[in-house]
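Apart from one protein chain that is not included, each protein chain of the complex appears where it belongs.
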Amino acid sequence: MGVVESPGAPATRSDAAYWFGPSFLLEESKLRPPSSRPGTVHRTAVLERLRAAPDVPVISVAAPPGYGKSALLSQWIEETPRRVAWVSIEPEDNDPAVLLAYIAAALDRVQPIDVDVLRTRAPPGTSVAATVARRVAATMSGMVDPVALVLDHTELLHNHQCRDAIAELAVHLPSAGQLVVASRGEPPVPLARLRTLGAVLEIGVEELAMGETEARQLLTGTGLDLADTELAELVGDTEGWPVGLYLASLALKAGSPRSADRFAFSGDDRLMADYLRTELLSRVPRGRVSFLTRTSVLERLCGPLCDAVVNGTRSGRLLEALEGSNLLLVPLDRRREWYRYHKLFQQLLRAELGQREREVVPELHARAATWCEANGLPEMAITHAQAAGDADQVARLVTAYAQPAYAGGRHETVDRWFQWFDDQGLIDRYPSVAVMGAVLRAVMGQPAAAERWATIAERASAEATLPDASTMASWQAQLRAFLCRRGLAQMRRDAQVAAEGLAPGSPWRTSALAMEAVSWLLDGEPERADPILARAVEVGRDTGAAPVVAVALAERGVVAIERGDWDDAESLAGEAGAVLRDGHLDDYGPGVIVHALVARTAAHVGDVSRARESLGQAARLRPQLTYAVPFLAVQTLLELGRAYLALADAPGARVVLREAGAILRLRPDLGRLPDEVAELRSTLDTLQVGAVGASSLTAAELRLVPLLSTHLSFREIGERLHVSRHTVKTQAISIYRKLGVSSRSEAIDRVVKIGLLA
Amino acid sequence: MSHGCVPDDTIDEHGLDERAAALAWLAVLVALRASPASYRACVQRALAAGASVDDVVDTLKAVAPSVGLARVVAAAPGLALALGYDIDRALETLDMPAAGAGAGPTGGDGDGHRRGAGTADTADDVDSP
Partner (left out) sequence: MKAEHEDLLRKLALNEEGVLASLLGVDLADAEPAVLDVKTAALVRLAGVIALESAPATYQWSVTRALAAGASDGEVVAVLEALAPVVGSVRVSSAAPEVALAIGCDLDLPGDR
């Protein structure tokens, strides 16, 4: 099955590790289109419509469950001349990094793709949505044969950035490329706009409802033969709803007499459930029913997993038998090891389970979680443990897997894992989760959440131990060091305590070392800082702490500049940049200092365009620099200010110094940083004001820039950024003026030209 | 007397022709930071009296040094709208890539009624007042 082998095995193209780091699990089954099964009704009429529009860029298949969307698509892909890349969306795809990985893997199956195209550094100023869309479009256009990208079950995508990415892709497809989006509800593509362009073909309920001919085929396939009038009645009652027809046919075959109210089908789930219960499940041997309902808690089923969940022994055989006799269990791979239930059927089974044995459900999830964890599927284990309400297990798994996932770039996923504890009101009970969550939130630039979690984490007993054998005391010290609420000297002490108490193999030890070093640097003792930084780099490389390694290298670069060794600084800048690139750490907030260093060394040798490009990258990430990790934020902003100064851009320098000043007001005790910021400011005062241009864009405006390049209206942008439309409009006007343009398109062009957007 | 526009008796009493009176009134509206509705009435009157669009814009330009940039900037959107140019919309619209001639309507949420592909939908209004 599609599980990554042990972390020791080298990554191949079919491994997730190739795309996203060792802790990411690529579920192969999501990339396999459902095969067109013999005996399924051939949707001739709809296929004819699709055939008539062979080159339409976007195909939208939107209908409620049970209309045969996936079946239609599996028939369509058999006859389309294009190569097909398929992704079945799951809830985990609500993370742009994950979604992109799956699309990439799907495209790779069609034709090996150029990983570099897909993995180019996110250009400065780009929104996540635009980045994903551009990369996918670029990859598709680079393929020899025309490709259709199919996304099934897009109703499961709620993350704004993911939906926006699909929408952007729909509008920017390469010629001969095609995007097919299947959804239960409204598909995540801008239909009105696409309709105006004649760029979409919509298949909906009207097209997918079965007519009498197709209904007859369906019923014949189940061995049922009806008179014309009876058939017409049935089709009318079910409104051509394929699943309704199917279940009705099962009932008729089982011989239940028809009565007027039996077949009053609509899409209403409750009617379906009642029907299923009385007509279908009541005729199935009790043991088998129990198997069906109990295993319905699983998104994916395999023999051993089902055995674990139902405490049985021959689930594998049973699954095979069920699959052969029934259209509602779907195999996910050729070897018939993994299956899933038809989604509608699963919902009904779950409802049934809830009715019959509600109290058993948590136990079932617990068993599933245990099995998943034991068999190398930690993320599935987390989902089941959450459903089981086994917070202990969830806590254990999250604290074990949060750092690798974060280091692999999956911030949204990690955020969700911690958010679960918040939603359940459980942070108090799990100090290890509290303290790790506080640290991660601080590093991810969420100061309010970090403070809240930190308060709880600090109340925990220092005697406790964390799963990785680190002491709670050391973790609390680490957290205190990051937040630096009581000044630099205290931060140093905290970092030292943390370094001593953290488990030797823990990647977090690198952060502790780095923080101690930075405290010396900011106190004016670079020669004490440097060796500790060097050690941090070594330790970090051994323990998979790539993000911190990049920062530590950049700090060494800052030290080098201080002693006047610009050559050394430049090579360190290059090294740090490579670590960020290789680790795919484009959105890593603390990494901004790397860009600052690159900008300074580039400016020093007169490479203005490279300096500007780095400053643009930094600008995109600057909103993540908050008072949560104040010493790093202020130091980074100071270095950015020096870079702007080197480019004689006083307004740009002023903007970053203002941001630094805002943080210093909250955290004034940061060694020599306040003085250095003041000094730089007074240097600026001696310069001419200069043109107020693009470098004067404030953090708030920088947050807006990427969204301007999308098709969203000002009001929709306001919803994304949680501000009013008036605010968006006012800020947009300010952006246009600073860029020297007078329209939105011109603004985008200008931003591209100066390197704030790809 | 029409609300917010040139009083009817101006023409006879002061010897200005209707066109010049309307343009003079326009200048007053700029100086007084009038509402868009006032501009609409006044511009209509001016155009009806034979003023050209050039004349209206020139009036704004001419009055600028006297009233200063704050007033001119505040007047621009309302005046433009009175002349049929929606600046708000122009600043929000992103020209669509590779459309047919002329940029289509954008700025809507994408909610349209279901129709066949190819017919132009009226995009939803950008925001409701």
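Quick notes on this one:
Every chain is named by a letter (A and B) in the order it is written, and numbering of its residues begins at 1.
In this text, contacts are C-beta pairs under 8 Å (C-beta built on N, C-alpha and C of every residue); 3 or more make two chains touch, one makes a residue touch a chain.
Remember, it's a predicted structure, so these values are computed and weren't measured experimentally.
The chain we do not see here touches A, B in the full complex. For the chain left out of this panel, the touching residue among A:Asn375, A:Gln490 or A:Ser743 is A:Ser743. For the chain missing from the display, the contacting residue among A:Gly177, A:Gly437 or A:Pro651 is A:Pro651, taking the whole complex into account. Contact between chain B and the unshown chain involves residues 33, 53-54, 57, 60-61, 64-65, 68-74, 76-77, 79-80, 83-85, 87, 90-91, 127-129.
As for the chain not pictured, it touches chain A at residues 650-651, 654-655, 658, 661-662, 681, 684-685, 688-692, 696, 698-700, 715, 721, 723-727, 730-731, 733-734, 736-738, 742-743.
Just so we're on the same page, only the chains that are shown with their structure count from here on.
Chain A and chain B have centres, each the mean of its CA atoms, that are 46 Å apart. Contact residues of chain B toward chain A in the complex are 88, 90-97, 99, 104-112, 114-115, 117-121, 123-124, 126-127.
Across the complex, chain B is touched by residues 56, 167, 171-172, 189-202, 204, 708-709, 711, 713-716, 725, 729, 732-733, 736, 743-745, 748 of chain A.
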